[in-house]
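Please read the structure below before turning to the comments.
Omission of a single protein chain aside, the complex is shown with its protein chains in their original locations.
Take a look at chain A:
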Amino acid sequence: MTLLPTPAKAVSPPRPRARFHVRKQALAGWGFAGPFVAVFALVFLAPIGYALYLSLFRDRLIGGTSFVGLDNYTQALTDARFWEALTRVGLFLAVQVPIMLGIALLVALAIDSGRLYGKGFFRISIFLPYAVPAVVASLMWGFIYGTRFGLVGNINDTFGVSLPDPLSPSLVLASIGNIVTWEFVGYNMLIFYSALKIVPRSLYEAAAIDGAGEWRVVTSVKLPAIRGSLVIATIFSIIGSFQLFNEPSILQKLAPNAITSDFTPNLYTYSLSFSGQQHNYAATVAIVMGVITAIIAYAVQLRGMRKG
């Protein structure tokens, strides 16, 4: 809403006798901005406001709803289950994101190098998993991971080996990382590839004249040129990791003991809200999680952009 006075001022030059005129114009400005402001407030501000409002109360089976101030926040900050979940996605972030972005970058550079046969086919098949809904992808991988009737089971039977169970507690996080990598390599590849496409060809020619080899071109020209895209992809991946939900939620049915109800912060919020009817506390955890995500994403952005 603070946006509004600006356009109004901009279109009405400060003429002393035009007071009525200014008001009319301001109203006209509201007329133009109004629909946007209304929708913006309704779909962006209201839900956040509602979550904040919810987080200040506590609804109990015995005793009903009462105002508790910041109690829910104190509870969340000392909640071992929440921190455990956060540490888990932190570990996921530290391992999975570099691998995924690394692969995506390699593929993008390979396609961009122009030395690939069937470039279009290669590109589309790597991108294709992104078009598969996460729920379907998780179900599919769930079947692959099955040690009794799944692909892993079939391999065990056929070759008489016994592969480790991908859904065992020690491996399940890595298995989820594998699914997420499969889903998002293509997406990130496309971001990098489109950034590479707009690097002026003249830079490569200049580099060639300077005697730079392929590798030198990559490190000195291509990578600096797409730094912005790298930062954006990293931020998206950080947010995605912190919001991990679909994959563990689907696989939970196959591995109910390995994937607990507080496996990721989002899953924890979900079970608090829907199994435990603790909507208020769930809202609090969601807000805390949102703030943490925003801080980390912002820090990465600052650091990434400073170098540039």
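By our rule, a residue touches a chain if its C-beta (ideal position, glycine included) is under 8 Å from a C-beta of that chain, and two chains touch if they have at least 3 such contacts; residues count from 1.
The rule is simple: contacts and distances are computed from a predicted model.
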item: Omitted chain, identified by the protein name its UniProt record gives, among "2-keto-4-pentenoate hydratase", "Putative alpha-E superfamily protein", "Sugar ABC transporter substrate-binding protein" or "Elongation factor 4"; value: "Sugar ABC transporter substrate-binding protein"
item: Candidate in contact with the missing chain, chosen from A:197, A:253 or A:303; value: A:253
item: Chain not shown, touching residues in chain A; value: 60-64, 146, 148-149, 168-169, 253-254, 256-258, 260-262, 271, 274-279
